[in-house]
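A single protein chain has been omitted from the complex, and every remaining protein chain is retained in its original position.
Take a look at subunit A:
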Amino acid sequence: MDRLLEGAQVIQQGAEARVYKVSLHANAAPILLKHRFAKQYRHPTLDASLTKARVAGEARALMKCLKSGVRVPGIRMVDVENGCLGLEWVEGMSVRKVLGSGEEGEELEEVGVGRVSVGEFGIGLEMLMVLIGESIAQMHLFDIIHGDLTTSNMMLRRVSKPQPGSPPAEIVLIDFGLSFMSTLVEDKAVDLYVLERAFASTHPDSEPMFAKVLDAYAKRSGKAWEGVKRRLEDVRLRGRKRSMVG
């Protein structure tokens, strides 16, 4: 295990996990490896079983997505003993980056729609919003709740063999570490609300953009939309009240 990570490229360092780009054998295509390292502040046995449950949970959620037609990275290796999950390497860019708001802390004035690089993927901003809405709807239709929907947890990638009449890029949802199964409209509405807040806090003038996401979500969800829509209004209201109090 250690030898696999030695010299591997670190993609991201988080509080719970370190993310690497590695090859499992010499000359193999790279994969993304998420290593949930041991936490010193937790009891070792408890930590080990929590880690195992997280790795297993994320793998199962991804499998469920794959079977439900939700685009996510495929699973390439699981090593629960070491807290490792290996995933298909997605050659693309996070929606956060595509939308041009770049890294956290960057000046908001600089970002705006002017720097959108979505064109490089052969689609327009509007189509990007449609793709986002459709993939979330597809996930919710199969009762999968993401649990942490942000524009960093969606990647845009070019379609390898685009079909005539369908867009040349697609959305791949990532980071299912907090996901769970639920049929409740409440959970689906909260999922959408979390994304709405993420849009508002990172992308200026996000309202019309997010409205397009919801339009596409509604179209793809069919009858299920009415309930989610009403609940989303409730959730927004609760959110606003909370922010007035706090």
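Rule of thumb we're sticking to: contacts are C-beta pairs under 8 Å (C-beta built on N, C-alpha and C of every residue); 3 or more make two chains touch, one makes a residue touch a chain; residues count from 1.
Just so it is clear, contacts and distances are computed from a predicted model.
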The complex's invisible chain, by UniProt name, from "Ribosomal RNA-processing protein 41", "NEDD8-activating enzyme E1 catalytic subunit", "EKC/KEOPS complex subunit CGI121" or "Malignant T-cell-amplified sequence 1 homolog": "EKC/KEOPS complex subunit CGI121"
Of A:32, A:62 or A:145, the one touching the omitted chain in the full complex: A:62
Sole contact to the chain not displayed, among A:9, A:40, A:163 or A:243: A:163
Options A:50, A:75, A:125 or A:178, residue touching the unrepresented chain: A:75
Residues from subunit A at the interface with the omitted partner, ascending: 1-4, 24-26, 28, 52, 55-56, 59-60, 62-63, 66-69, 74-81, 86, 142, 161, 163
